[in-house]
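To start, I am sharing the structure in question, which I have written as structure tokens.
Of the protein chains in this complex, one is absent; all others appear in place.
Then we have subunit A:
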Amino acid sequence: MSTDEDRQAKQREAGSRETAKLWRAWRTVHELVQDRGYTLAEEEVKITLDDFKRAHGDSEGNISKSSMKFSALPSEAMIQRAQIPPSEREPNPQQPTVGTIWVEFIEGDNVGIKQMRNFVQFLGGHNYGTGIMVTSVNVTPSAMKIVHTQLDLKVEVFHEQDLLVNITHHELVPKHVLLSQEEKAALLVRYRLKDTQLPRIQTTDPVARYLGLRRGQVVKIIRKSETAGRYASYRFCV
């Protein structure tokens, strides 16, 4: 009798642990989307565990991942940041379109070519600019190849495990600020540099992945300094 109760208690605990994990990943991915400049309501980002259970759980308390998806529109500031300033060579540059973002948690114990194709087709069909896929398992190598063949669509894959904590909130991670095209041009003029002469950051860097940096963008990193108070450095994304 007692072993049965024991097992049930264990199961409940494992279930609630899984729920808590999903809730934390859900919150982090919302913070990520907000930090990139998309518009999200404050109560959407700061959802409590109970609210989360109510929204996505069934009567037994199991979370259904199929309901864990959302989209967000880019804010005015974000669109402004992506604008390319007119230069001498091109007085009327073609402005990029900043698309909406789609975030989806993927169910299942494997993610292969089929799931990735479906995801990409869904994004293309609904005119999303960026798609974030959150999985609990590793994506197969061939499915990742599909990601790299997308030209105008940006697909990012995050592991649930990596989203349990928001790394940018850690005290050892300095503040990264994405520079707008205009600020970047001003920086290069100020220091008389070409952009490739700046120090670099990789696209696979955890913070670069968090911010969704693309090749050619520049981030300003603001560190605390004992002597200078604050110290700013710049990284060119490669």
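Simple rule for what comes next: a residue touches a chain if its C-beta (ideal position, glycine included) is under 8 Å from a C-beta of that chain, and two chains touch if they have at least 3 such contacts; residues count from 1.
In the analysis below, contacts and distances are computed from a predicted model.
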| item | value |
| --- | --- |
| Hidden subunit of the complex - UniProt protein name among "non-specific serine/threonine protein kinase", "Tubulin delta chain", "RNA polymerase II subunit B1 CTD phosphatase RPAP2 homolog" or "Ribosomal RNA-processing protein 43" | "RNA polymerase II subunit B1 CTD phosphatase RPAP2 homolog" |
| Contact with the hidden chain (one of A:Q34, A:Q80, A:T100 or A:T140) | A:T140 |
| Among A:R7, A:K114 or A:R230, the residue in touch with the chain that has been omitted | A:K114 |
| Positions on subunit A contacted by the hidden chain, ascending | 110-114, 117, 140-143, 145-146, 149 |
